[in-house]
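Partial view: only certain chains, each at its native spot in the assembly.
Letters A, B and C mark the chains in the order given here, with residues in each chain numbered from 1 onward.
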Amino acid sequence: MNRLDVTEKIISTKVSKGIKWEDVAKKVGLSKEWTTAACLGQMTLDASQAKIVGKIFGLNVEEQKWLQVVPYKGSLPTPVPTDPLIYRWYEIVSVYGTTIKELIHEEFGDGIMSAIDFSMDIVRQSDPKGDRVNVVLSGKFLPYKQY
Amino acid sequence: MNRLDVTEKIISTKVSKGIKWEDVAKKVGLSKEWTTAACLGQMTLDASQAKIVGKIFGLNVEEQKWLQVVPYKGSLPTPVPTDPLIYRWYEIVSVYGTTIKELIHEEFGDGIMSAIDFSMDIVRQSDPKGDRVNVVLSGKFLPYKQY
Amino acid sequence: MNRLDVTEKIISTKVSKGIKWEDVAKKVGLSKEWTTAACLGQMTLDASQAKIVGKIFGLNVEEQKWLQVVPYKGSLPTPVPTDPLIYRWYEIVSVYGTTIKELIHEEFGDGIMSAIDFSMDIVRQSDPKGDRVNVVLSGKFLPYKQY
């Protein structure tokens, strides 16, 4: 057994039982973004979180243990994603990448926006011209240090 | 002459004169994100915007015309970016890609978040534990249609 | 079980029973293009459509539920397709790509032709010199917005 088996069991149970990520997140007591990432095999749960998730998806004790192991991260099958929704995000990196770099450096100097000390919030914004997906990304700025 | 020559001239002048993207944006009258993308060869200006940008960076009439031509977009030299700041964004797509997909589909159904009818706002958020880069992405949701 | 299993079962049943996509489409009440894409795991059906498709291909309730889940899209095993029929389409993008870009921009300005708000119609056109495949692609034009 490995983490991928557990992830596939979670997804399969989600489909057959019609579970929603938002409800899982409420029971776990964390954001829906982090909780979904954890269920999809990208984050690590502690024992009590794993028990809650295990109960929702019918995981046995060994499967719950896998949820507590740091996974090999990376959720996409190809370097350039083929799925249109995920590709649009890759396109943003490709088209706006140098823009993002210029503006963060103009404001903060040399360094990066952390993808570890990081949070994400995805919300629906009603709009008469068609609803919008609004996403807030928040990452700590980490400056390069001289030594 | 091609668009790349104009982009390089803009960047070179920016360094030698010490121009800031934020000041360019104010003179053009648009967001700093869109304005920077346009100066870096990813967006198309109209004649009056091209004139303003041309004045700032010392571009002649032909160079200003190139700013009004739709460019071949894509600002990065490799499919997987090597620059640490831009890589962190690619890492977000790689690690959180399936999470983003699941949550948008849970909320909106099948479709995508547009990268065309789209805006981005990058701001500094002060934080005693270290300032944060906050980014708001807003894209229209476009559902797949049956036919 | 995952979506791929369902797709393979549909294809396998199609071969053994000699089902035609056009007949499936008529029963579902939509175009043959959209219906085939859905059966091949690229589109999402609603419950009543999934029931019709399930009846045709002998899918059980759980398999029908998978037809209602948004799939990870992308139907080809390699970035450059090896199948000659599909390659000819890739070749059109490769050879005519900049032509398509120039003409759409000349007519519409900066933006894209949507691949989401999109339809396709493939028909046979009799021709004494050899029948022709005629395909009509129709996609909404989405202009880049300034912000």
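Here is the rule we use: contacts are C-beta pairs under 8 Å (C-beta built on N, C-alpha and C of every residue); 3 or more make two chains touch, one makes a residue touch a chain.
As the structure is a computational prediction, the values presented were derived from the model and not from experiment.
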- Query: If you can see 3 copies, how many does the complete assembly in this structure contain?
  - Reply: 10
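Here, only the chains that are shown with their structure count from here on.
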- Item | Residue-number overlap at the chain B/chain C interface, same or different (half cut) | same
- Message: From the mean C-alpha coordinate of chain A to that of chain B, what's the distance rounded to whole Å?
- Response: 23
- Item | chain A and chain C, separation of their C-alpha mean positions in angstrom | 29
- Message: Based only on mean CA positions, could you tell me how far chain B sits from chain C in angstrom?
- Response: 31
- Considering chain C alone, which of its residues make contact with at least two other chains? 72, 116
- What does chain C use to touch chain B in their complex? 30-31, 33-34, 43-44, 70, 72, 98, 101, 105, 109-112, 114, 116-119, 142-147
- Contact set on chain B toward chain A in their complex: 20-22, 32-33, 36-37, 40, 42, 73-76, 79-81, 83-86, 88-108, 111-115, 118, 120, 122, 124-125, 127, 129-142
- Of all residues in chain C, those that touch chain A in their complex: 1-2, 62, 65-66, 69, 72-74, 76, 79, 115-116
